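Note that this complex is displayed minus one protein chain, with the remaining chains in position.
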Amino acid sequence: MFDMLKKIWQTGQVTKTLPFEEAPERYRGQLLIDPDYCNGCEECVTACPADALSFEKEESHLQLTISFAKCIYCGLCEEVCSPRAIRLTNEYLRATKNPKELTQTFKIQEKRIPMTEGGKQ
Amino acid sequence: MMTDNARTLEEMGKELQKKMKKVLGRSLHIRHVDSGSCNGCDFEMTALLNPVYDIQRFGVDFVASPRHADMLMVTGGVTRHLEEAVLRTYEAAAHPKMVVAIGACACGGGIFGESYANYGGVDKIIPVYVYVPGCPPRPQAIIQGILLALDKWYDRK
Partner (left out) sequence: MKTNNPGDQVLHAFNSQVIHFDLKNDNHVVIDIAKEHLPSITRYIRDLGGRLFTMVGSDELNIRGDFSLYYVFAFDKDQSLITVRVSVSEQEPGFPSVTDDLPSANWYEREVYDLFGLEPVGHPHLSPLVLHGDWPEGIYPMRKDFPANMKLPRMKNRDQFMNYEGEGVTQIPVGPIHAGIIEPGHFRFGAVGDTVLHLDARLFYTHRGLEKVSEGVSINKALFLAERICGVCALSHAVSFAQAIERIGKIKVPARAEYLRMLFLEMERLYNHIGDVGNVCAGIGFSFGVSQGAILKEKLMQLNEKLTGHRYLRGITTIGGVRLEFNHDDKILMEKTLGDVRREFEKFVGIMMSHEIVSDRMTSTGRLTREQVEEIGTVGPAARASGRNIDVRKSHPYLLYDQIDFSVPVLTTGDVLARVQQRIEETYQSFAIIGQILNQLPEGPIQTRVGEIPAYQWDMGWTESARGENVHWVMTGPDQTVYRYRVRSAAYSNWPAVALAVPGNIVPDFPLINKSFELCYACCDR
């Protein structure tokens, strides 16, 4: 009995008073997409294991859609994105009341699509 | 969905704690339902009860029966074999039947998607209150999901 009390006393307080501290630097959290850098090469769509990313052709532009309901935060899209339009942050508070917020869309300007087919710069 | 970066995380933590006090004037009872998860999300939920996160100090607890529960936390994309269990648990749960979908599978099927054995998302079977994406979400993100659900419940009143 006393050995247990002693051990508990030695362990001390481990409970975090504020549970919302920042995640470690290497944590793969929220994706940030900068549509200005995107060149529409679709490498990220090919790489995504969860089919969370997709490109649709709209009238005047391309549209990049990302579904956080599917995303597994593996970071492959960031790895293959040569113009560095996708970045994973260590932000992890992503809960939402609105299912529409689970999908984000971005306008990609047509002019940024490379002329050569399937080519990356 | 995105947090306001202007506030420091510490400030946000304090604010959330205050909100917990206000909203949790009485305690919140949660029932966990595994609808076909890989058990990653389940273990993160278990972690909430460990001495480090110790969610019980806020008056939140996981209970053994849906009949005692205000909230259902569902992990997994609802398999064919668990559809009935999910429906019956939902029916048995007490009002207001807040359903929190934990993890990518529960939010929208995740990597497994739809198949002969998997429906690909909890909201295809029962109404969902709050979605917590991630594979799995960190324990803190699950706490945030609980808070959002309480918010939504209060706003409705």
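What to note about this one:
Per-chain residue numbering starts at 1, and chain names A and B are given in the order in which the chains are listed.
One rule holds for everything that comes next: a residue touches a chain if its C-beta (ideal position, glycine included) is under 8 Å from a C-beta of that chain, and two chains touch if they have at least 3 such contacts.
This is a predicted model, so every value here is computed, not measured.
Touching the chain that is not shown, out of A:L31, A:A50, A:A69 or A:I108: A:A50 (per the contact rule at the top). In the full complex, chain B makes contact with the omitted chain through residues 32-34, 36-47, 49-52, 62, 64-66, 76-77, 79-82, 85, 89, 110-118, 135-136, 138.
By the touch definition given at the top, chain A reaches the unshown chain through residues 3-4, 7-8, 10-11, 14, 23-24, 26-28, 47, 49-50, 72-76, 79.
Throughout what follows, only the chains that are shown with their structure count from here on.
Note: centroid distance chain A to chain B, computed from Cα atoms, is 21 Å.
Residues 1-3, 9-10, 12-14, 16-17, 51-54, 57, 104, 107-111, 113, 121, 123, 128-135, 137-141, 143-145, 148-149, 151-152 of chain B touch chain A in their complex. Within the complex formed with chain B, the chain A residues making contact are 14-16, 18-23, 27, 30, 49-51, 67-73, 91-99, 101-102.
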